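Shown here: the complex without one of its protein chains, the others still in place.
Let's turn to chain A:
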Amino acid sequence: MEPKSTAERIYKKEIYDQQYVLIHPNNIALIGITEEHPIIKENLEINSISFEIDGINRLNNNVKGIKKKGGRFFQVGDTICELNCSNQKTYKIISPIKGKLIEINELIIDKHHLIKEDNYDTGFISIVQKNIENTTKRRRKNNKNKNQTKN
């Protein structure tokens, strides 16, 4: 009889097209790859990871304070990083939710094999703070815009 791990007990799992998102009730999410990704299916080796995309390095993300100011904002479909594999293909990792980047996993930078072996625990890729929808501020903004367009 095995007790459940914390990831199964508390976090909600959502699967987006070979990537998973684990969401905690306080709206902080972990992103990683599932077992159906070709890296795990075909047992490829990762040679290098590049975090610099369009001139911006994701590793230079500095976050300050409780409200996490200064984090890079991701829309749905933005790339986080690119994995260069042994069969000379590059796989992009996309953020499937809107949110602010807090941190990238530091263990991956040196030990690339963790993404393959321990993809749910220590092989996650990044931590993102999810945007809360339908807060009172946004409702008021949307209503203001609606009234202006009407008038």
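Convention: a contact is a pair of C-beta atoms (placed from the backbone, for glycine too) under 8 Å apart; a residue touches a chain by one contact, two chains touch by 3 or more; residues count from 1.
By definition in this document, contacts and distances are computed from a predicted model.
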Protein name, per the UniProt record, of whichever chain is missing from view ("tRNA pseudouridine(55) synthase", "Aminotransferase class I/classII domain-containing protein", "MAK16 protein" or "Calaxin"): "tRNA pseudouridine(55) synthase"
Touching the absent chain when the full complex is considered, from A:Q19, A:S95 or A:Q129: A:Q129
Residue among A:H24, A:R72 or A:K98 touching the omitted chain: A:H24
Residues in chain A touching the chain absent from view: 2-3, 5-6, 10, 24, 26-28, 30, 63-66, 68, 102-103, 105, 107, 121-122, 124, 127, 129
